[in-house]
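Below you will find the structure I want to go over with you.
Only one protein chain is missing; all other protein chains are in place.
When the chains are written out, they are named A and B in that same order, and each has its own residue count from 1.
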Amino acid sequence: MSGEQAAVSAAPAVRPARGWRAPVLLVLGVAAACYLPFILTERAIFGVRLSNMQLLNIGLTQVNLMMITLLGALSLNYLTGIAGLISIGHAAFYAMGAMAGAVFGTQLGLPFPVVLAGSALVGAATGVVAGLPSLRVRGLYFVLSTFALHYIVVFMLSEYQFRFFDVVGIPFEEATLGTFVLDTPLRWYFFLLVLCVLVYVGLRNSLRTREGRAMMAMRDHELAASAAGIDVRILRLKAFACSSAIAAVAGTLYSYYMTNVNAEFFTIDFAIQFVAIIIIGGMGSLAGSLVGAAVWLLLPAVITGFAAQIGSTDSAFGTLLTESKPQLVNLIFGSLVIVLLIFAPGGIAGIGRSLRDRLSVRVR
Amino acid sequence: MAAMLEVEGLSVGYARKGLALDDVSLVVPTGGIVALLGANGAGKTTLIRTITGLLPMHNGRVAQGRVRFAGVDITGMAAHRLVRLGLAQVPEGRLIFKQLSVEENLQVGAAFLPRGKVAERLEAVFALFPRLRERRRQAAGLMSGGEQQMLALGRALIGGPRLLLVDELSLGLAPLIVEAIYQQLMSVGETLGTAMLIVEQNAHVALEYAQTAYILDRGRIAMSGDAATVGASSAIADAYLGLAGEVPADV
Partner (left out) sequence: MLPQVLFSGLALGSIYGLVALGFALVFKATDVLNFAQGMFVVVGAFLAVTAGTQLHLPFALTLMFIVVAAALIGAAIQALLIRPLTGRSMLSIIMVTIALSIVLRALIEIIFGPQPRALTTPMPTGVFIVEGVRISQLHMLAAGVSWLCLGLFALFFRFTTFGLQMRATANGHEAALVSGINVDFVNRVAWAIGSVLAAIGGLFLAQLQLASTELEGIGLLALPAVVIGGLQSIPGAIIGGLLVGLIEQLASSYVSPRSADIFVYTLLLLVLMVRPWGLFGQRELGRV
């Protein structure tokens, strides 16, 4: 029997189940998301104390940074996985966001929400510029143009930094939303959580619009999309503007969260980590971005945990764990990307999907 | 007479698609010339790709059946090894090396021959297609369609194959040129005793030269027999007009 038939006959069987499952899952998810920061700050769950090991050595700050990274990953997945435009210069938009934050916030002293809005605009404008080569060149050549753009933007940021600040970096003030001061990780957590959910829901809904479907059509068959009366070139620029606006906002948030930013942060490796995250999570799957970002968060933490346990023994493995931790993290991260690319091109989201398909077939 | 090529119960599919070939069997006798006819999309090229080991390149796979070449099972064998065994092809779209010169194209085809034989074989191809000799230094991509087809043929013949598969030789060429190239091809067949499987959408041309013919219709053999019988039958019109039998069910 063909897969299509299976899907058709399976759908009604699933739907009644979904009727109650979705809201329950949603409520549970919201509850968990709200309780998580308290677990991490109190280091206890429902009054039961947890060891560092049990908490995987994760602190709230790491979770917050993960959410900022998630914004970058979401925006890249939108651009690459959904609109089919490959960029390995995504760190450039973060850098633009940092620069916009420095000008609007640190130098002009505008309020934080205005700074974020300004940064989104600057990001969108940069995105349009970055997307311009896509009007002329395709494929590899376009990827290379994003690569070149990365170096040019980061150079601009470093020139700016040296002109107005110094080698130490650009300082950022405390972020405030009206009277709500983002002065603790806990407050940042809820702010970022809301933002991530908004961006996620926004991107998801945009995929259901005519333009969103056209974008996916463009990814799969450019000619077919053109034939359907879609101006592919405008659509590409829009995708770029939207994606880079989000990434720039993430860059501003990153700068404010770190309170100090240096042009040297935004290396090509910084850009590549986003690509790695969406490959691990699953290209074209927005939910996959979350999985990828979670791996990005957990991997170093788990290795630190191992190091703490084994580190005291003076085995070769112990020294390796303690002395070369960042290298080990990169080694595993890079290998994971390679293994997934070869054996599971859909990333972890793809693996999940095929497992679910198999299960649902078995149930029936 | 032993068969040069035997295809037995071959079923082939491409990724995410139903079967492109469904239980196809076909025989090319030693030294024989066989025509394989069928409408666009019937699966002719897929059959050639399966025989010549190009299927993996196109994400296709053999679901069932086998291919024997001179008695040896070659199902799934790598393409370059088949060429060295004497199974050459003129692929759909010719696929000459556009940036290399005419002579270099031919040399690539002769690369697996012993060094001493190359010059001699090159001469033989030039004798067959004098146009190629005139253009030997020219970049292959700059020649006319007919000349490019001659080059593709020359490249296939230079290794002295025992079996030659030709896919849509006439495509995009003027009838007079098609006629001339086929004449040359037939003279080669006679002198070297090369067996041939000639794939054509253009049934008249192929039937003129072949001894036997097969009609492929949506992945299945709709009819086979000697060329005259097949040519006179109504099956041929049906296959092209899409009236023959039921649509083969998926899987």
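We adopt the following convention: a residue touches a chain if its C-beta (ideal position, glycine included) is under 8 Å from a C-beta of that chain, and two chains touch if they have at least 3 such contacts.
Computed from a predicted structure; not experimentally measured.
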(request) Looking beyond the chains shown, say which of A:63, A:102, A:192 or A:337 touches the absent one. (result) A:337
(request) Could you tell me which of A:259, A:309 or A:324 touches the chain that is not displayed? (result) A:324
(request) Based on the whole complex, identify which of A:67, A:170, A:275 or A:297 touches the chain you can't see. (result) A:275
(request) Tell me which residue among B:84, B:117 or B:204 touches the hidden chain in the full complex. (result) B:84
(message) To test your reading of the contact rule: which positions on chain B touch the chain that is missing from view?
(response) 52-54, 57, 59, 78-80, 83-84, 89, 91, 95-100, 104-105, 107-109, 111-112, 155, 159
(request) List the residues of chain A that touch the chain left out of this view. (result) 80, 86, 88, 132-133, 136-141, 143-145, 147-149, 151-152, 155, 158, 269, 272, 275-276, 279, 283, 320, 324, 327-328, 330-331, 333-335, 337-338, 341-342, 345
